[in-house]
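The complex is shown incomplete by one protein chain, all other protein chains being positioned as in the whole.
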Amino acid sequence: MTQTHQKRTLLTVVTEAAIEESLISDLDKLGVGGYTVTDARGRGSRGIRDAAWKEAANIRIEVICNRVLAESVVSYLQTHYYANYAMVSFIQDVEILRPEKF
Amino acid sequence: MTQTHQKRTLLTVVTEAAIEESLISDLDKLGVGGYTVTDARGRGSRGIRDAAWKEAANIRIEVICNRVLAESVVSYLQTHYYANYAMVSFIQDVEILRPEKF
Partner (left out) sequence: MTQTHQKRTLLTVVTEAAIEESLISDLDKLGVGGYTVTDARGRGSRGIRDAAWKEAANIRIEVICNRVLAESVVSYLQTHYYANYAMVSFIQDVEILRPEKF
């Protein structure tokens, strides 16, 4: 089993539920092969306007991929979404036991 | 893009759904500027009584902040909630690409 331990990158994106379809479509175009979406709610500052943001319908999208793809996705999101939507992305190293799938 | 990579702390709190309002209010007072809540269900031991705990309505709260604030929140939760509520908190380092928001 040990030999199949491999590092991957977990990318988590928390954003407005309203843009789920657009975002999933973009992830697909960027080469993301799989994702998990959970419904959430939250509060935070919104976009560059930094105005107060009431608790709102959010989604939490998780992607397991390699670091290069994760960073490229975040870079795309930053350019195309951050100014206009409440969005937070973060990256973590994780270990998986089924590297052939990613 | 690389220059905006920064380390932050992800604090995750899993607890009873019934105390969501009280907990969010406390997070706000402690200086937490944003959070994400997802509905969950789970099973575990409960509080210091350590009695068996049936699967129950839970919430999962995530906060991205700096480590000092994360530890101060956990310390507060430990003092004010752990004895009487089913609650688990854990902390992880994450990388973000939009440090100016936190």
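As written, the chains take the letters A and B, and residue 1 is the first residue of each chain.
The working rule: a residue touches a chain if its C-beta (ideal position, glycine included) is under 8 Å from a C-beta of that chain, and two chains touch if they have at least 3 such contacts.
As the structure is a computational prediction, the values presented were derived from the model and not from experiment.
Engineer: What is the set of subunit A residues that contact the non-displayed chain in the whole complex?
Structural biologist: 1, 8, 10, 33-39, 62, 64, 92-98, 101
Engineer: What does the interface between subunit B and the hidden chain look like in terms of residue numbers?
Structural biologist: On the subunit B side, contact with the omitted chain comes from 12, 14, 38-45, 50, 53, 58, 60, 71, 74-75, 78, 82, 88-92.
Going forward, only the chains that are shown with their structure count from here on.
Engineer: With chain centres taken as the means of their Cα atoms, state the distance from subunit A to subunit B in Å.
Structural biologist: So the centre of subunit A lies 20 Å away from the centre of subunit B.
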